[in-house]
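Report on the structure given below.
Every protein chain but one is kept in place in this view of the complex.
Take a look at chain A:
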Amino acid sequence: MKDFLFVFRNDFENIPKGSPEELQALTKKWMDWVGGIAAQNKLSDRGSSLASGGKVVRPNNVVTDGPYTEIKELIGGYTIVKADSIDEAVELASGCPVFNYGGNVEVREINVM
């Protein structure tokens, strides 16, 4: 088994900003999806979601705000799964709630140091 990183990218404009009920329904989708991976014993690290906004640090102490939420493919969070192959990891990414609002999952194998 190898570890694979799931990077969730999405368009913040598309994320439902609806009622508490709608938000709760969305949370449930994520919980069920992660629970489904854990039930297959394929979850390595649940990971986290990331707060919007931040800072970008460049050489020579150049610090800028951002990335801004206007960006279409903003990283919203990450999870690490266990799989035998990249194909199996891709299979695990199916049904990810991020697709519901136009996002995507980048699947990357993690190199062992």
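We adopt the following convention: a contact is a pair of C-beta atoms (placed from the backbone, for glycine too) under 8 Å apart; a residue touches a chain by one contact, two chains touch by 3 or more; residues count from 1.
Keep in mind that, in the parts below, contacts and distances are computed from a predicted model.
Asks: Which protein name, taken from UniProt, belongs to the chain you can't see among "RNA polymerase subunit sigma", "Autoinducer 2 import system permease protein LsrD", "Peptide O-xylosyltransferase" or "ABC transporter ATP-binding protein"?
Replies: From the choices "RNA polymerase subunit sigma", "Autoinducer 2 import system permease protein LsrD", "Peptide O-xylosyltransferase" or "ABC transporter ATP-binding protein", the unshown chain carries the UniProt name "RNA polymerase subunit sigma".
Asks: Touch as defined at the start, partner being the missing chain; which of A:S19, A:N41 or A:N60 qualifies?
Replies: Final answer for the missing-chain contact: A:N41.
Asks: Considering the complete complex, identify which of A:E13, A:D32, A:D84 or A:E106 is in touch with the unshown chain.
Replies: A:D32
Asks: Give me the chain A residues in contact with the hidden chain, please.
Replies: 28, 31-32, 34-36, 38-41, 43, 46
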